[in-house]
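As you look at this complex, bear in mind that one protein chain is not there, while each of the others sits in place.
To keep things simple, chains are lettered A and B as they appear, and every chain counts its residues starting from 1.
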Amino acid sequence: MRLIDLLGVAVFAISGALAGGRKGLDLFGVTVIAMVTSIGGGTLRDLLLDRHPIFWIADPSYLWAVLAGTAVTVAYTRLWIATRKALLIADAFGLAFFAIGGTQIALQVGKPPVIAVLMGMTTGVAGGVLRDLLSAEIPLVLRPGRLYATAAIAGATVFLLLRSVAPAVAPWIGMSVVAGIRLLAIRYELSLPVLAVPPDTP
Amino acid sequence: MRLIDLLGVAVFAISGALAGGRKGLDLFGVTVIAMVTSIGGGTLRDLLLDRHPIFWIADPSYLWAVLAGTAVTVAYTRLWIATRKALLIADAFGLAFFAIGGTQIALQVGKPPVIAVLMGMTTGVAGGVLRDLLSAEIPLVLRPGRLYATAAIAGATVFLLLRSVAPAVAPWIGMSVVAGIRLLAIRYELSLPVLAVPPDTP
Partner (left out) sequence: MRLIDLLGVAVFAISGALAGGRKGLDLFGVTVIAMVTSIGGGTLRDLLLDRHPIFWIADPSYLWAVLAGTAVTVAYTRLWIATRKALLIADAFGLAFFAIGGTQIALQVGKPPVIAVLMGMTTGVAGGVLRDLLSAEIPLVLRPGRLYATAAIAGATVFLLLRSVAPAVAPWIGMSVVAGIRLLAIRYELSLPVLAVPPDTP
């Protein structure tokens, strides 16, 4: 379980490092973006829940996983171009793990379901939002055509509904829902409707 | 009082949802911007003051107020165009309530006046700053021509000065100062001077 956790962090670090490289950042900038992308969501969750020490301060191996992901990205930049699909698939599983993990943590500290789902979503997507803020762009996850946060919310909700009925399998079903929706959204380019507001509104 | 509080959150959510819609975000993006705009300032205040659980974790009705504000915006988008003025006026009262409420909370946890005014201002304006950051724009509140934060600071200061003399009416006078300055600034387009720095300075 811990291995999956560290792998999830490394996969998110690779996605962050690639985003930083595309923006022409130097090695330090790339490392910072990788770090923010992979541990930013969990950090925000821990701050909001007043859960200290924050997970990567309690266990710095997460930082080494980020550095490993960044180093591999820098060493084999060309490789990632060939494996675009593989990375998107790995990212879907990373999101699944983060979203259900974040939901479980909020429940463990006694929060109600609506807060737990919100924390699951935050853990899954806030890192990517911070990555895009540091790149001076409107966060990808807020723009149409991804079903990214939707997948996190749906999976967290399914997990919540099932956990009193079948506590042992509920997390796995929740994760499958997250990863499944994301993979279908990638495959069939599904999206949510756009809210059209004319430009001269307040 | 609680009703005014929830109404303030809903008004700020509408302003956030409209901003998100103008940027071409999808329904999820619009909801996130609405949430960040309406509860972001109070969240930052609670984090800085180490006040846990954070207000919307302690009482999730705030989240429902955000969702209600967002749903109404999405359902009646065209309506808001006709009511631009009404929304600006509602926003002035929302700011007044947030600014004085934030100041009171900082005093309740024993902070000195300068911190209390800063927390009042933070509660009032930080949500809008986060909204603009997520839209990849320089925050409106920092740009000339709004007297937005100035109104919050002035009202919080008046409240502080009056509260030992007239504790019962001080909050109401403080709120009137905030809303009054904002309404005058909108009506007569008042603004603060701009600091002109030539572009080749360090």
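Assume contacts are C-beta pairs under 8 Å (C-beta built on N, C-alpha and C of every residue); 3 or more make two chains touch, one makes a residue touch a chain.
Worth saying up front: this structure is predicted, and the values here are computed from it rather than measured.
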Kindly state which of the options B:Ile57, B:Val141, B:Val158 or B:Ile181 is in contact with the chain not pictured.
B:Val141
Of B:Ala17, B:Leu107, B:Leu133 or B:Val177, the residue that touches the missing chain is B:Leu133
List every residue of chain A that touches the chain not included in the displayed model.
15, 17-18, 20-30, 32-33, 43, 47, 50, 52-54, 57, 60, 63, 73-74, 77, 80-81, 84, 87-88, 133-136
If you put the missing chain back, which residues of chain B would it touch?
47-50, 111-112, 114-115, 118, 129, 133, 136-139, 141-145, 149-150, 191-202
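Here, only the chains that are shown with their structure count from here on.
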Taking each chain's centre as the mean of its CA atoms, chain A sits from chain B at a distance in Å of 29
